[in-house]
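Working notes, beginning with the structure itself.
Just one protein chain is left out here, and the rest sit where they should.
Right after this comes chain A.
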Amino acid sequence: MGDHHHGPAKGLKRWIFATNHKDIGTMYLWFSFAMFILGGSFAMIIRAELFQPGMQLIRPEFFNQMTTMHGLIMVFGAIMPSFVGLANWMIPMMIGAPDMALPRMNNWSFWILPPAFLLLASTLFMEGGGPAFGWTFYAPLSTTYAPPSVTFFIFGVHILGLSSIMGSINIVATVWNLRAPGMTWMKMPLFVWTWFITAYLLIAVMPVLAGLVTMMLMDIHFGTSFFSAAGGGDPVLFQHIFWFFGHPEVYIIILPAFGVVSQIIPTFARKPLFGYDSMVYATASIAFLSFIVWAHHMYTVGMPVSGELFFMYATMLIAVPTGVKVFNWISTMWRGSMTFETPMLFSIGFVVLFTIGGFTGLMLSIAPSDFQYHDSYFVVAHFHYVMVAGAVFSMTAAVYYWLPKWCGRMYNETMGKTHFWISFVGFNLAFFPQHFVGLAGMPRRIPDYALQFTDFNMMSSVGAFIYGGSQILFLYNVIATIVAGQPISDEKVWEGAEGLEWTVPTPAPFHTFAVPPQVK
């Protein structure tokens, strides 16, 4: 079997022909960071325009393209692939598997992503401009009134869906089939559990998204009337199908983040995770509930009252398992021997800020009050608290936490902590005021606003620039670590860490667990 214990190929071939889960994970992570920078620069343009009332820098059409592309790229290009990259790196190492179950398909799942985003980003330079209908691309804005580039957007989404479905099938097969002897279901690390459940969400809803954009394609090019009442269809049908995908999608984004935080907090509290079983059941409950709450995104669309009530109560129910999780994280920290390294800071930041985002979500779930909040900056503030302070903070924590394991070098702790505090302050400065302007009536997705919103918007823009700038520090720290960080060789990088990934050498060799370990 010696021929399989080869090292990586040389040069570009190593990456293009990769079948190794670590190499593919690395490519996902770098790709998602590149997308994070691209989507982030769109956000900077948005905030620069909104720094003052009136039109200063860009035209309203371009502003709409920026909000649309910012959302699409951050959701599909930055956050989702970053967690897939993490799954690729960590799941085999956490369950004692030699690789992902289907390595060649794994390579394909990654390599169709860059061209898909090239297709998507190139629409900005096409005649009629890029998609300008918001990341939720409601019909008829995205059908009857869409620019011709919408066709490229549609096919781009098809490719992304294909990538996600293949990636999730791979994760499901890996977790089902490649666990080391003794790694029973209820011994799996929580990150593996959350990804396992997320993979099912993806397999269930990405095909629905594919069906939806296919209906758009038919409406645009072949004269069908799915989203046109003139032919007996309904634009609201679009919203129902979109959110049937879209609501599980937000859990697809946040569940792996829950998993990351559930790995990190026990390490730095030096205590086992409190309520492991309840964490697993809570994750599964959230996943189930995510399928029956979609219409809480559409309270104002004119649904029957019975529908409003059903979706309102079902949505509130999600607060229960989510509350269980927050309670468990806090209980894990309770009386622990805590230290506050960068991953822990980002994790605690996650718990605090995600909880704020969860509470505003609860406010939004109340149908009668949502009529006031709907499509206002309050919604923008809410979902940035869960997307940025939730998903992105936990992803950042994950990078700091596992980077030493990946490359065998320690990052600069002072710079890491500085990154956290600048991020934390910048983020809150950017998004907390948006609650206020939203409640006061400032609508989202608008390039200009009434004068009374000026102060809060200026604060918001300054905060966004600070948060955006702090990512350069992050990039610098990561590169400096990889190139010239302090070499370390302890298998356990963090003294409180538990799990199989900490039993392999540091840096993690190209192949790990060619022979499965015995888990007791």
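In this text, a contact is a pair of C-beta atoms (placed from the backbone, for glycine too) under 8 Å apart; a residue touches a chain by one contact, two chains touch by 3 or more; residues count from 1.
Here, contacts and distances are computed from a predicted model.
S.K.: Which protein name, taken from UniProt, belongs to the chain you can't see among "Large ribosomal subunit protein bL17", "Signal recognition particle protein", "CoA transferase" or "cytochrome-c oxidase"?
M.R.: Missing chain, UniProt protein name: "cytochrome-c oxidase".
S.K.: Which residue from A:Thr144, A:Ser369 or A:Gln452 sits in contact with the chain not drawn here?
M.R.: Per the contact definition at the top, the residue touching the missing chain is A:Thr144.
S.K.: Just to verify: which one of A:Leu57, A:Leu309, A:Ile479 or A:Ala514 makes contact with the chain not shown?
M.R.: Of these options, the touching residue for the absent chain is A:Ala514.
S.K.: Of A:Leu38, A:Ile58 or A:Leu119, which one is in contact with the hidden chain?
M.R.: Checking the options A:Leu38, A:Ile58 or A:Leu119, the one contacting the hidden chain is A:Leu119.
S.K.: For chain A, enumerate the residues touching the unshown chain of the complex.
M.R.: Spelled out for chain A, the touching residues are 1, 4, 9, 13-14, 16-20, 97-99, 101-105, 107-108, 111-112, 115-116, 119, 140, 143-145, 148, 151-152, 154-155, 158-159, 165, 168-170, 172-174, 176-178, 181, 203-208, 210-212, 214-215, 217-226, 228-234, 236-237, 240-241, 244, 302, 304-305, 511, 514-516.
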